[in-house]
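A single structure is presented below for examination.
A single protein chain has been omitted; all remaining protein chains appear in their positions.
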Amino acid sequence: MNGLSDNLELLTPEFALAGLAFLVFTVDLFLPKGRKGYLAWLSIAGLIALIVLSLVMLWDEEESLYNGLLAVDSFSLFFKVFFLGMGVFIILSSMDFVEHRLKYQGEFYGLLLFSILGMNLMAQSRELLTAYIALELLSFSLYVLAAYAKDSAKSNESALKYIIVGAVSSAILLYGVSMVYSTLGVTKFDDIAIGLAAATDVSPALWVGVGLILVGLMFKVSAVPFHMWAPDVYEGAPYPVTAYLAIGSKAAAFALLLRLVGEGFVPAAERWEQWQLVFAALAAVSMLVGNLVALAQKNLKRLMAYSSIGHAGFILAGITALSTNSDLASNGVMFYLVGYSITNMVVFAALISFFNMTGKELITDLGGLADHQPFLAACLGMGLFSLAGLPIFAGFTMKFYLFTAVATEGFLWLAALAIFSSLISLYYYLNILRQVYIEPAPAGEGGGDLLEEYPALTRRPSLPMLTVLGSGVAAIIWLGVYPRPLIEAIEAASRAVMS
Amino acid sequence: MQWAWLIPVFGFAAAPIIVVFGRYLPGKGSWLSILAIGGGFVVFWFVLNSWLGASNATSGCFTSENTGLLTCDYERVWFNAGIVGAAGSVTLFWGILIDPLTIAMLGLVTFVALMVQVYSLAYMKGDPRFGWYFAVHSLFAASMLTLVLADNFLLLYVAWELVGICSYLLIGFWHERPKAREAAKKAFIVTRIGDVGLLIGILLIWREVGSFSMLDAFEAVRTGAMSEGVATASAILLFLGAMGKSAQIPFHVWLPDAMEGPTPVSALIHAATMVIAGVYLVARTFPLFEAYDAVPLLVVSIVGLATALMAATIALVATDLKRILAYSTISHLGLMMLSLGAFGYTAAIFHLMAHGFSKALLFLGAGSVLHSTELQETGEMGGLRKVMPLTAIVFSIGALSLGGIPILAGFWSKDEILVAVSDNRNLTFIVLTLFTALLSALYMGRAMFLVFFGPLKERNNQVHDAPIAMALPMVLLGVLALGFGLISFNWPGSFGGFGTFLFFGHGEEFHFKVWLGVLSIVMAVAAFTVAYLIYVRRSISLDGVRSRNAGILKVIENQYYFDEVYQWTVDHVVLVFARFIGYFDRAIVNDILVNGPADVTRKFGIMLRLHVTGNVSSYALGMALGSVGLGIFVWLRVA
Amino acid sequence: MAWFVFISLAVLTIGGALGVVVTRNVVHAALALLVSLIAVAGVYLVLFAEFLALVQVLIYGGAIIIVLLFAIMLTRGSDYPRITDNKQWPLAALAALAFLGVLAPSFIINSVEGTQAQNASFTGIGESLFTTWAVPFEIASLVLLVALIGAIIIARSDDEEEEG
Amino acid sequence: MNDFDQVAMLLLIVVPLAGAASMMFMPGGQSKEAWYFAIFIAAISLALSLVIFANYDYGRGGFQYLSSYEWLPGPLDIKLSLGIDGISAPMVLLNGIVLFGGVLVSQTVKYRTRDFFVLLFALSAGVYGVFVARDLFFLFFFYELAVLPMYLLIGVWGSSTDFGTFLRTKEYGAMKLLMFLVGGSILVWIGILALYSEASDLGAATFSLQGLAVLAETGQFDRNFQIWVFPLFMVGFGVLAGLWPFHTWSPDGHVAAPTAVSMLHAGVLMKLGAYGIIRVGMFLLPEGADAWMPVLISLGSVNVLYGAVSAMSQNDLKYIIGYSSVSHMGYVLIGIATLDNIGVAGAVLQMFSHGIMTALMFLLVGAIYDRTHTRDITVLNGLATRMPVNSFFFAIAGLASLGLPGLSGFIAEFMVFTGAFRTYMPLAVLAVIGAALTAIYILRLLARTFMGEADERWAGLPDASPVEMGVGAAFVGILIFVGVWPDPLLRVINVGVQTIPGV
Partner (left out) sequence: MIDLVWFQLLSAVLFVIGLYGVMARRSAVLIVMSIELMLNAVNINLIAAASHMEGTGRFSNFDGQLIAIFIITVAAAEVGLALAIILRIFRNRSTINVDEINLMKW
């Protein structure tokens, strides 16, 4: 019988993370105003320490806690490190913003840490309820963070929309859980796989239930037609939170989806073949709608939202191609998640520091950026090229890998569609680039010179930003030129799930 | 003999040197080019000599099955298309072919070119692009010599095109003059159209024979390896090229305008290089033409005759001196073609040479006239013999020679042609040919009398005769125009007459149809007398004739409206079509087929974004519908 | 007997629910919700889930309804007391019916019959709550914490914060 | 195999990349220094390509300078395997020459010079990569790499032109160009995926050209598969080769592009397309090629005629040359489509000679534009008297493009015709006629621009600068050399062409 005490040490990173959050909250109470910046550095230090800790502790551990509620395996380790690292980047890139534009800094970082904890648990959980609670931990933090710019009507609105739609989706998900439970009596992924494989004349409630669970997750990854919240929330939320939405929560949801499908569906081979079409359809619609609507956007955040919908479509195509006979697809999905998140990180970091300088977020505001912020422009450019999937950046290799996987699993049409829609995406990415490099700087509101109006434009981006941008660009080029080390790690990770 | 390749190489070497270093050399390097062509002339004699001494035993020499002539062929690899020996690969050669035809042409070209260049020394003195002129000149001559020497079609085509481009450069030498510019363009493009035929013909032959060597082609025809259809087709295609270069109807339009170039250039073009290339090509590839039942030859003769007649009539009414000469050239080229078409191989080449010397002479004469008077309109000249006697004499020699006055070169060659035509073609041909001959005597007389006889206009009192550098070439050419005809006889002893030296099939001694000879002599003399009476004595007035045939006259004076028709076609067909395509590419391909889809996509995106209404209830609705859809799918597929 | 109880409870539940979604008065809606939730607690009793029924009454009937009423009071005046449905409600009704059309048959088709409702012992629940379900339990506590902090940060007005 | 042979290919790619990378860290703004450094890099890569070409052993033939590096083992098994054969060797040389020339004449670039050269080198590294890659992944990788800098190169350093009736902005040109090229490359991508998945169904999943070629030779790709996949490559690469009706990006791109970019774009980039069709399409899908060649040759003939005719009606120098390259690439396509060893060799030779020729033309147009600030041949006139040297160079280039014997263009076109006559005579006749049309617009251009009485507006225009003179002379030299003695190139090309299956 396994109780609380049962090899609990494997959860040390999680407890430590929660502890770190509490620490931030408490330190916040004693820090004088204006010194709150330390909290960011504190959490960064903590996160880095946690990365090291988890690597040391959990290196090739293959354990399943609480008779299979939680998995401590290379998959969860991979994502743990990934999420923690992303957390570091997010905090770095949000420091200036939080300091100058938000109140309650301590709570901001605390909630951020909690949400990271939620993401870690999502990647670990192997049971529906656990997954759901972890997901709610993430979502709640995000609801709050989205509303964090309290006085901004847009921020409130986005939070309201987010929480309402989120609650509905989680209700639907839960209803699905209840249906699955009422037919199979189980909620663990592997048991579901067994049930699916065995199920013959079982009541259709099972299938409908599975469908509803998918709805809940599709909402999280903002796949069409469950995507409509995304643009509004992205636009309304504070900039760093938007970045976090695009990078963290999406990745976490996909990690969960990957494990659910990998452990719960794929083993039931012939059932899975029936379900593949659902994913294919969702993927196709998402990539098309996302990229097409993005063509018509003027607001950078909103554009990034639609582009992220499109990318969700690509990743879903990868999920579609999951199969027992090769883990190419799961590798591809994970590779894509990493590459996409880092690239997005770079793009958002550039946009955030531009926002910090000017407080503008329209595409046309970027005019002439290359002249007064060459480094920023270069980073933005590389990021966009990478998102568009051009070499020598991560975007190319990851797309190539993923689409190859999709094609080899017999979904050549889907791969072709994905390639085509990434052509569409190239168009609006280039439009941003055109503003940055080709168009002259727009005149300020006063009709005067932009630089006089925003002297910040002449100064260098802040150190944390430079760190994020520099390391991020280095990373995407590295992934674009020689991804082998990462992919080998990924192969190890995906073997844990794709058994 | 295998050193014959040196003849053109001199020129090819001289040209770039003059272009690059000319401005640093004394005399802008003109002497270099004269040296080059002179060297070629010298080598020519060696070649002739060694050919006379050669036999089947000599390396590379053999008696051709087609011509029955001693032919020598030397070649060196140029490049391989495809790996050597692999299936479907071809090897291309630098190759020279030497037989009497080649030798005759070599002599003509080197000599005339040399004369013209010497002449140009004085004529072009002080021109800003003096050096450039000589550079192109020697390139021109060199290309023509290559063309004459080539033993394979590829090399021939190469030289052919080079000749074309050089004529382009020389005709457009004074490119500041719009007329010169247009004339040059016209010359190149018109001949180029013919060249398309030539190239296609060559490729057709290659496709059949698998080699570009002319001898192989002839062999294939002789042995019947080349089918009649292909032989005929390729012959006619080659003839297209020849028509282009030799200004046969309907490609003749470029030649009259070509006089926009410096006059010596016209001399070269009309006498020794450009235009005779066509005739040479037909002669060179004669086996193709006379193969099977010689349909191509009929075409050749008809085209030749038509050209000769048409040009002669125009020359009769033209008033511009150089234009008269130009049309006379066309007319005589027509005669050569006619003769070839009538199996008059020897006659054609003979006439080619005789005409070459005479026409060079005439142009140089004309050149010296307008060098000193700066006039081209015959109307404003007259009586010039008083002020420039030498020119008058040599010009008259040339005119009489072309007019067919006995013992002058032109007489014999024309007579040969008449013989050939009378032997192998029907009466109409003979009559028309005679008529052409009559006309040519007439307009030659007209030109001669208008320019040099009659009262001298006072504005021409002060003009002087040609300087020595111009005079010398004219004299030498004059001598040839006088005496060249004599080589057609079989002299007791070594030389059996031109007919035994250069022939197709079997050599024949010089022979003479008395009635034809008499007839032509009478006609020629009559023609000149009439011309004298009209233009000098003024005892016959043409006004009556003019007024009665005003209509025809108008047509003729407008050169049968060829230019107008072509211009119209270019303006209203070619250019309109081109503009349409240009418009099509922008308006249809670009604006509709390219921007269209792009815009549609963007519009679609703009429309599609409306589904995100901003109202959270509709988002929930969307999710509900999505779930329902998913449920329905589940019902359909899974459950 | 049990049937009678069940049916009346079901009627109450659904009636209350309908009241929530159709009534034009916010306060009435809240009260209808209360009715419906209590009825649900009754349904739990029918299912021998006494503990859950208790929890239901306490948390929903107690806490949540009170909170909702507070919220209603605090947001009075927007267009209180009368509220209307938005324009898309017929579409919404159709969608909802379609959803029902997907759900209901899936329950009816080969459903298991003749099973007895059993009660689960408190001890058993407690046992597994603190062994098997320990992790979700802990996470849930964090969720509550996050919600708490968030609610405070968002709801409190900043002038107070300035002093603090 | 000495050490140099081992690393030669890698150097070829790395040198420009390293140049670009190191220039990034150069302080901006100092255009002269940037230019000198760029010349240095370009010179190195030119030297490399010369040495490599010179040492290619045509006697032995096949792929040489082989080198292979593990890049991604595991299921995908991608190797960075490099090497050149008789077809790619001349292309490498071409790229070296044109790049060097382009860099030299870019001394006129004063705005953000450093970034300009960075992008230029990235582009040329991509081009080198495509020519030497022996693995589909890397071929495609470098293919995209060669395409993407074009957007900024044109967008930032290009020029917008108002043609009265319509306007061509550099943004439009750049966007159109990139969308077309990437649009073509997605077809290629799909084709590659199809090949790979087919191969993995055959149990030999690989991206390596050799591996796939083996499958092709052993006839394991079944005919229908080849027939539906080949058009993907034909059109996909064809777009870059200016295949009609996907040519329209090219003239507009030229009109917008700066000089050096036009040189590389027309001189080298368009060759990538043709090269891709040969390297991927014909080597891997012989039956598909066989089935589709009639279509390709017809489109090629359309290219020739259409390009020539639309060039006739243009008044902008760059449009004329742009359309003429469309027309000349038509010969390349025809030559490829003949599937005849002479024809294909001719096509490859044409790729080389056209590369030099167009590069020279664009160089001179750039020179003229810098001086007169117009490219309108109805405004320009009589430049021959003002800048005789440039005019002379231009005349040579023009004559080469109208296929004048003694210049490289003739040999190539002649061989193409020869091959075409053996296989598709009627269309070959059309092509020959197209060659005659070329004369019309080239002479029109020469007459309008260089001949005639010079406007006093053009009085005192400086003639070719030393740089222009040097580059121009060199290019003219190459044109004449190849025209007179093509053997050094041809013997290499021949052995390459010989290895194409179905030729």
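A, B, C and D label the chains in the order they appear, each numbered from 1.
Methods note: contacts are C-beta pairs under 8 Å (C-beta built on N, C-alpha and C of every residue); 3 or more make two chains touch, one makes a residue touch a chain.
Since we're looking at a predicted model, the values are computed, not measured.
The undisplayed chain touches these shown chains across the complete complex, A, B, C. Contact with the chain that does not appear here is found for just one residue of B:V514, B:L610 or B:L636, B:L610.
Take chain B: the residues that touch the chain left off the picture are 609-610, 612-617, 620-621, 624. Seen across the whole complex, the unshown chain contacts chain C at 2-3, 6, 10, 13-14, 17-18, 20-21, 26, 29-30, 33, 36-37, 40, 43-44, 46-49, 51-52, 55-56, 59-60, 63-64, 67-68, 70-72, 74-75, 77-79, 83-89, 91-93, 95-97, 99-100, 103-104, 107-108, 111-120, 124-125, 128-129, 133, 136-137, 140, 143-144, 146-148, 150-152, 154-155, 157. Those residues of chain A that touch the chain absent from the view are 129, 132-133, 136, 140, 143-144, 147, 150-151, 153-154, 156-161, 163-164, 167-168, 170-172, 174-175, 177-179, 181-182, 185, 187, 205, 231-232, 235-236, 296, 302.
The rule we apply is simple: only the chains that are shown with their structure count from here on.
Rounded to whole angstrom, the centroid-to-centroid distance between chain B and chain C, based on C-alpha atoms, equals 103 Å. The centroid of the Cα atoms in chain C and the matching centroid in chain D are 70 Å apart.
Counting partner chains per residue, chain C has residues 102-103, 105-106 touching two or more of them. Each of the following residues of chain B touches two or more other chains: 618, 625, 627, 631, 635, 639. The touching residues of chain A, counted against chain C in their complex, run 1-4, 11, 18, 25, 65-67, 69-70, 103-104, 107, 110-111, 114, 117-118, 121, 129-130, 133-134, 136-137, 140-141, 143-144, 147-148, 150-151, 159, 179, 201-205, 207-208. Across the complex, chain A meets chain B through its residues 160-161, 164-165, 168-169, 172, 204, 207-208, 210-212, 214-215, 218-219, 225-226, 228-229, 231-232, 271, 274-275, 277-278, 281, 289, 292-297, 424.
On the side of chain C, the complex with chain B involves touching residues 86, 88, 91-92, 95-96, 98-99, 101-103, 105-106.
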